[in-house]
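The block that comes next holds subunit A.
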Amino acid sequence: MFTLFKDTLVSQVVTLWKVFAKILVKADTVQYPEEQPYMFPRWRGRIILSRDPDGEERCVACNLCAVACPVDCIALQKTEDEEGRWYPEFFRINFSRCIMCGFCEEACPTNAIQLTPDFEMAEYVRQDMVWEKEDLLISGTGKYHDYSFYNVCGKKIGGKDKGEAQNEAVPVNVRSLLP
Partner candidate 1 sequence: MIILFYLAGAVALISTVAVILQSNIVHALIYLILSLLAVAVVFYTLGAPFAAVLEAIVYAGAIMVLFLFVIMMLNLGKFSVDQEKSWTSGRVMLVPAIMSAILLAQLINVLRNYEHSIDVVEVGVLEVSALLFGPYVLAVELASILLLAGLVSAYHLAKK
Partner candidate 2 sequence: MTWEVGSPLSIISILAVVIVVAAMLIWVERRLLSFWQERLGPNRVGYFGLLQVVADMIKIFYKEDWIPPFADKFGFVLAPAIIMMVILLSFAVVPFAPGVGVIDSNIGVLFMLAMASLGAYSVMLGGLSSNNKYALLGALRATAQMVSYEVFMGISLLGVVALSGSFNLREIVLAQQDGWYVIPQFVGFVIFLIAGIAESHRLPFDIPEAEQEICAGYHTEYSGMKFGMFFVGEYLGLVLISSLITVLFFGGWLGPAFLPPIIWFSIKVFCFIGFFILLRAAVPRPRYDQLMSYGWLVLLPISLINLLVTAAIILSMQ
């Protein structure tokens, strides 16, 4: 009888009191437009294309981001400059389809495509949600400041032969008998 009383009446009254006491607790709400919330650096928001420390664009048009994208919102076309270096002729992201999953960033071998903490990208016209390369490309390095793909990869381009990258050994001469 006592347990029944305790489980029903007393517990209800305690609940009511505890909820009532919450009126003194400060609200968790952030008043957004006046009061900007702190956005974490790894927050997945607007997508950008970054440049390497030399100011060259990092994207090598490998299409891995377009393949990884689950909603197929990335479209790009590869082309080469006179030095043999690959770059995208156009790079288009349809943000009305993008779900900000970050798979493209994970797939990118050159840290070119990155997600930023910016989320204020609403538009009145749907067509304005399609961003071209000049909209996406920023002048900085994004989250990875010292990384430059062609300086660590073995690929030969104009001005840099094989074996001239950082931490890279000179290619083995297969025609020689020396160790």
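On how the list was made: all candidates are chains of the complex that A comes from, given by their letters.
Here is the rule we go by: contacts are C-beta pairs under 8 Å (C-beta built on N, C-alpha and C of every residue); 3 or more make two chains touch, one makes a residue touch a chain; residues count from 1.
These numbers were taken from a predicted model, which means no experiment stands behind them.
*Asks:* Any copy counts here: identify which of 1 or 2 touches subunit A within this complex.
*Replies:* Of the listed options 1 or 2, subunit A touches just 2.
*Asks:* Which residues, counting only subunit A, touch candidate 2 once they are in their complex?
*Replies:* Answer in residue numbers: 12, 15-16, 18-20, 22-23, 25-29, 31.
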